[in-house]
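This is the structure, below, for whatever I ask next.
Our next item is chain A:
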Amino acid sequence: MALQYDIVIVGGGGAGLRAAIAIGETNPKLKIALVSKVFPMRSHTVAAEGGAAAVIKDNDSFNDHCLDTIGGGEWMCDQDAVELFVNEAPKELIQMEHWGCPWSRELDGTVAVRPFGGMKIERTWFAADKTGFHLLHTLFQTSLKYNNVIRHDEWFATKILVENGRCQGVTAIEMRSGIMKVIAAKSVIMCTGGAGRVFPFTTNGAIKTGDGMAMAYRAGIPLKDMEFIQYHPTGLPGTGILITEAARGEGGILVNKEGYRYLQDYDLGMPLDIEDPKHPVNKSMELGPRDRLSQAFIKEREKEKTITGPFGDVVHLDIRHLGKKKIDKKLPFVRELTKNYIGIDPVYEPIPVRPVVHYMMGGIDTTIDCRTILPGLFAAGECACVSINGANRLGSNSLTEILVYGARAGNAAAVFANEHSEINLEALEKQGADEYKRITRDFLQKDGGSERIATLRKEIHQVMEQSVGIFRSESGLKEACNKIEELKDRFSSILIEDKSLNFNTELTSALELENMIDVAESIIFSALSRRESRGSHQRTDFLNRDDENFLRHSLAYRTETESRIEYQDVAITKWPPGERVYGKEE
Partner candidate 1 sequence: MSKSNEPVLWFLFSAGGMISAMVFPILLIITGVILPFELAGEVTFERIHNAVKNPVVKLVLFFVIALPFFHWAHRFRFTLIDIGLKPISFLVSLLCYGGAITGTIVAAFILWKI
Partner candidate 2 sequence: MATRRTCLWKRGVKVSETFEMEIFRYYPDKDNEPFIKSYEVPFRDDWVVLDAINYIKDEIDGTLSYRWSCRMGVCGSCGMMVNSVPKLTCSAFLKDYPSRKIRVEPLQGFPVERDLIFDMDDFMNKLTEVKPYLLRKEGEEKPLEEGEYLQSPAELAHYKQYTLCINCMLCYAACPIYALDSNFVGPAAIALAQRYNLDSRDQGRNQRQEVIASHEGIWECTFVGECSVVCPKDVDPAAAIQRAKVSSTLDWFKEKMIPRSKG
């Protein structure tokens, strides 16, 4: 029997919860399902640290936030989407405040802001250095108020159901029982987050396997700008645990093995003394954008100026000069993490760091109303690409994005659900039965199989790191294409030892692996086709930005027979493409 709702939200992280609350508030009569493969508070929004950007202080302006974001994204951002985002941002963050988010405060009781990379003015709201954690828990706890939000925790969505050219629900496995359910709805919102786990070294949690992106891709919906993968410049060696950009926002510096602030050699401005009251200077040196900082690390490594350690080369992030008191107040989580995981107390020692895969600028192609090309299907958050992040996202824009576009997706989906009431239950149940058959046939009842999930996963990791890392080349990407074909082939002989139904996490791991392969494919194809260097996409064989040919979004399509890349113009409204300027007057 199919479950029937007005709206299904897949994913219970920041975007999904915000969407649920938006609908819960404005349309109390709509019945909403929140389907998530983990309990909502386990979602990876929880790990965001530094903060959320919005113009609030008198010295700031919407124009500046737009310009920072657009320049930071190397003019690949859709400017209408950015403008809408910047305008809505303060309202959303105040809304979070009204729901109880424990924002850090100024002495006068107003919310405090801190500087962040690529931002001209300090406009990043923060809750110490656990901003994502506090946002997620505030949203989750607030969502408990709404009786019309029905949670299906630990349900693993497998397929988008399309009927009469409209999205009418999803199938999902109730992990507890292992039973496949059809969840029918008048509209569906994907909020499934990113896919950092296709890379070996990532800040992302185990759950971030690109499930929603892959489901959309397989349903024929294009994935936009998938080649743009953000490396965060400061991850802990070994584990890839994130050390927030706020560490630099508060005044932390990056030095190479000679103790030299090497960023000055990479067109990011000249350093001020750390004792200088003007340090750190916004949009300069350590407060440059993440793509440029990560690239500078690779160049520095080529010069053999990095420090060699057991988990690869590192540079030092030094925050000792901030002092114990400030570190404990503004960066307590940084101290907790470094002490626990690498045995270093940043009050007394510099922190070893290296770039680490952090965020996907690309995702399911949506309009600024979060619509996809499939009527009735909406997307928001990291799994979507609106796009406000372009070729490189600025730190602290993504937390705000999940709120602004999460709410927007909720409202748009509610309007759609109110306008489209007919659901073809019979056809959906038939599709559900087919999907159940597929899962049983390919996994649960399959005899034999020789490929271990972990082996294939490791091989994806290898190929992604080698070919789609910070610097890419045609030859590497072509090899990667072949490798992905091979992996798809080998996936068909996957080994599943666990044939039981209850909490069969081997089955869900296999399904996640399938999703990762599809997402990896879209990334590789998109990267191969973009023959220029822009933001986080740096080609060693095409060193320059090529606005004439590539100031366009790439769209990766999966069709019955093959995959193809198309291009779509970037929306440029007020801010003509120019040079990205860091560390000097614009």
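On how the list was made: all candidates are chains of the complex that A comes from, given by their letters.
Note that contacts are C-beta pairs under 8 Å (C-beta built on N, C-alpha and C of every residue); 3 or more make two chains touch, one makes a residue touch a chain; residues count from 1.
What you are looking at is a predicted structure, and each value in this text was computed from that prediction instead of being measured.
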Neighbour of chain A by the touch rule, complex-wide, chosen among 1 or 2: 2
Touching residues on chain A, where the partner in the complex is candidate 2: 38-39, 41-44, 46-47, 91, 94-95, 97-100, 102-111, 130, 133-134, 137, 141-142, 144-145, 153, 176, 205-207, 237-239, 241-242, 309-311, 333, 336-337, 339-345, 352, 452-454, 495-498, 500-506, 509
